[in-house]
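Encoded as structure tokens, here's the structure I'll be asking about.
Only one protein chain is missing from this complex, and each of the others stays in its spot.
== chain A ==
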């Protein structure tokens, strides 16, 4: 197994890599040449299938399978839409990739569009990142000038127009069908499914929506072949993954790791996060962005069966909801003992309350309810029955909504109570102590 391989970030620190010239010199756009001159669209889809790469936007759905589901009715255009809305708290990898090496995404968009038979493709960028929109637009201009985009690419007869569309800054527009609504100029409400985008997506036409990182992997797959890609990683977690690490660690930042890296190594070696900041110890980890269940340190390092956890889809979700979590979008948040879990949970809840689109009643009302109860507990006005109430409300949201935002709002609350119930109880029993600034429950002693 090739360890330490960098698929996305190999050249990211090369000076001038954001320009076409430098990017081209490092081997950039070779995949476009190879794909368009030597491969048929179906062959590319086949390679992507073989690579086993799974969607990097959160759900981890196999990318090749998604591509092969795309309906191909006669006379109807097909679209590829890149999801660059990245708004999940804790996740900032796509942002980093796009601003540092924009041509990688453009190259991925070209080969992917070619594979899917799309002649017009979109990159939907989070509204707050206007400067990234400009970087991408500049890259598109450069690629066009060099003949890799636009009409008759490399004389092949294949046309592709790439459009960068900034969003309005709503988290929900990262949900793929809300994104499509927003792209169509409508209110960003998620659609009822089915029909899925692969059948009726953008402008009621078959559409594939993929994350920035997913698409950025495709040039490598074309250059080296799907089989080569599948050799990287572990089991069904093939390839590398960008992890955006934040919180109480020595080296926060974006890391490209080979899937299957032991959690301990990722957390503590100097090559990666370098461990918890000096003089403190790890209390809890949110491993894949704010929506995934929070884990206490002991369950993070080892599964309930005592096996070492690895940074992979399967290992992180080992134990299911009771003792596991998810890789999600790779938004890694480490918390040391100074973190108040109640306050943190309230903070997450506040986010989901604010971002719910308000279409379906469980999410619209439930997110607000949970936030208000958590706010009350955090500010010393909770009652014991509130804890069970929160669990019950989260259960009544989970699985009963139109889109997964409801689940994403329910999981952090349910998991925090599951693993840190005593902290909630302490807040309720000792409101005076708990509301002192910086007060944190640590079992026998209290940090204040």
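Annotations
In the analysis below, a residue touches a chain if its C-beta (ideal position, glycine included) is under 8 Å from a C-beta of that chain, and two chains touch if they have at least 3 such contacts; residues count from 1.
In the analysis below, contacts and distances are computed from a predicted model.
Per its UniProt entry, the chain excluded from the display bears the name "Fe-S-binding domain-containing protein", taken from "Fe-S-binding domain-containing protein", "Cell division protein FtsX", "Alpha-D-ribose 1-methylphosphonate 5-phosphate C-P lyase" or "ABC transporter permease". Screening A:326, A:402 or A:428 against the full complex identifies A:402 as the residue touching the chain left out. The omitted chain makes contact with just one of the residues A:4, A:40, A:156 or A:192: A:192. Here one chain is not drawn; of A:39, A:143 or A:170, the residue touching it is A:170.
Interface residues of chain A facing the missing partner chain: 170, 172, 187, 192, 194, 353-362, 364-369, 372-373, 376, 389, 393, 396-397, 399-402.
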